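Excerpt of the complex: some chains, original placement.
Chain IDs A and B follow the sequence of writing; residue 1 opens each chain.
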């Protein structure tokens, strides 16, 4: 990953860590289930955005490096890997 | 939430907090993007299981209490709320 992407992901993950701690507190304080679920959905959406960011960086750096290398085997490997990881994604 | 569900969710959320910290470390150490994404997908799946747990507890306690109350307005409110929150879920 490039420097900017790494910093941005690190910042988002620290924020997500705080949200997970907030969730623990909500559960301990026995807050209303629907509010807990809504907050879990928000944390999952935030993680999805980090996933998007890492994948975009991967395509523009690692996959692009394979393209520039001209190495067909490497290119095929990167495409398979990308299809596999994108296939496992969930919303 | 009942006591068991609350303890179990708390335990899972503490584990998820550790996984999010692990993700921060992976990003700092510039680990391979695909491994980072795979780990993000695992954390999102773990959060989904906590969501399932909270919702199951909600249905068997809060919604069931509304049914036992015999209060139609309350029952309608619980059903709408449930449909809304289940509609916002993502895999």
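The criterion applied here is as follows: a residue touches a chain if its C-beta (ideal position, glycine included) is under 8 Å from a C-beta of that chain, and two chains touch if they have at least 3 such contacts.
None of these values were measured; they are calculated from a predicted model.
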- Given 2 chains in view, how many copies does the entire assembly contain? 4
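Assume only the chains that are shown with their structure count from here on.
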- Message: Could you work out how far the Cα centre of chain A sits from that of chain B, in whole Å?
- Response: 18
- Task: Report the residues of chain B in contact with chain A in the complex, numbered from low to high.
- Result: 1, 6, 9-10, 13-14, 16-17, 20-21, 23-24, 27-28, 30, 32-34, 36-38, 40-41, 43-45, 47-48, 50-51, 54-55, 57-58, 61-62, 81, 85, 88-91
